[in-house]
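Removed from the display is one protein chain of the complex; every other protein chain stays in position.
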Amino acid sequence: MKSSARNTIKGTVKKVEIGSVNAVVTLEVAPGVEISGMITKESAESLALSEGKEAYAIIKASDVMLGVE
Amino acid sequence: MKSSARNTIKGTVKKVEIGSVNAVVTLEVAPGVEISGMITKESAESLALSEGKEAYAIIKASDVMLGVE
Amino acid sequence: MKSSARNTIKGTVKKVEIGSVNAVVTLEVAPGVEISGMITKESAESLALSEGKEAYAIIKASDVMLGVE
Amino acid sequence: MKSSARNTIKGTVKKVEIGSVNAVVTLEVAPGVEISGMITKESAESLALSEGKEAYAIIKASDVMLGVE
Amino acid sequence: MKSSARNTIKGTVKKVEIGSVNAVVTLEVAPGVEISGMITKESAESLALSEGKEAYAIIKASDVMLGVE
Partner (left out) sequence: MKSSARNTIKGTVKKVEIGSVNAVVTLEVAPGVEISGMITKESAESLALSEGKEAYAIIKASDVMLGVE
């Protein structure tokens, strides 16, 4: 499935934190560059996301804010 | 300002596309790794975002989906 | 690509409205049941979305609100 | 209340999963077509969402991605 | 329609900016406190939003970030 999300970024799973309904999954997309996603616990299990696995961060452009110092 | 967004990722502006109400800004956050954000035209101007400038992609964990092939 | 989005709903493209940076695409997912998505113009073109084509609406559970009358 | 959400889709509650802060509610909007929403536990209770009840899935167009196979 | 959105905030329309596909509508919700929403041009027209009109800002809790200085 090819999606309209402007950002589909390849990485490796570094950490999976499981809660009662949600899970937070952290990917390393480049040395020292991490992206964390909060998904339903059910999705984390159905995608079999575990440390070391290859996965993608999928993010709509309208969900990304920009900031400057 | 420190925000609750789980993802605050440093990068360099590679491209700014301006529309009638919106603008799409693309950052390079690591060699070959890009993140694009859609913000209001007014915000792009007020942050003075232009090619080569340092900026951050700010993304809530709940706005990041995960995918596997 | 299998994504963590809880909602991946199959439908047929009914309408594509193109703007300067965005496009609104309407799918029929069941007789009389439509879902519209706003994506970047670039994505609409890269997915070659046009009337009659089969496509999926992909929506995170955290982006769906519930309402009652 | 009439909202600006492009998608207001009528359905029947099929399942309610309650967590510590969140709840996932699944609606059937057409035979075999389901939409799940993640809302706060407090909202699920205040809307008295339970199996068989009529409810609406409310989704902004900018929160819907499109995908093609 | 009562929705699950945690935030339904009453205000008065101060400004409506119309683009090719989108519109940005600014409400005053208290003296000097404004909230702006980006909706489709079609929604702005169907809700007949114009300066001085009473309207509500509807925001899911998961779409609100917190920040501290």
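Letters are used for the chains, namely A, B, C, D and E, taken in the order the chains are written, and counting of residues starts over at 1 for each.
In this section, a contact is a pair of C-beta atoms (placed from the backbone, for glycine too) under 8 Å apart; a residue touches a chain by one contact, two chains touch by 3 or more.
As the structure is a prediction and not an experimental result, all values here were calculated from the model.
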Checklist outcome for this item: From A:13, A:29, A:49 or A:66, the answer for touching the chain not displayed is A:66
Item to check | Missing-chain contacts mapped onto chain B | outcome: 1-6, 8, 37-40, 42-44, 47, 56, 58, 60-62
Checklist entry - Given the full complex, what residues of chain A touch the hidden partner chain? => result 17, 19-24, 38, 62-63, 65-69
Next on the checklist: Counting contacts across the full complex, list the positions on chain D that touch the omitted chain.
Outcome noted: 1-5, 19-22, 40, 60, 62
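In this section, only the chains that are shown with their structure count from here on.
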Checklist entry - Tell me, which chains sit next to both chain A and chain D? => result C
Next on the checklist: Quick check for you: after a Cα superposition of chain A on chain E, what is the rotation angle, between 0 and 180°, in steps of 5?
Outcome noted: 180
Item to check | Chain at maximum distance from chain B, centres defined as averaged CA atoms | outcome: D
Checklist outcome for this item: Cα centre of chain C to Cα centre of chain E, whole Å, reads 23
Checklist outcome for this item: Where chain D touches two or more other chains simultaneously, the residues are 5-6, 8, 24, 37-39, 43-44, 47, 56, 58, 60-63, 65-69
Next on the checklist: What's the complete list of touching chain pairs for this entry?
Outcome noted: A-B, A-C, A-D, B-C, B-E, C-D, C-E, D-E
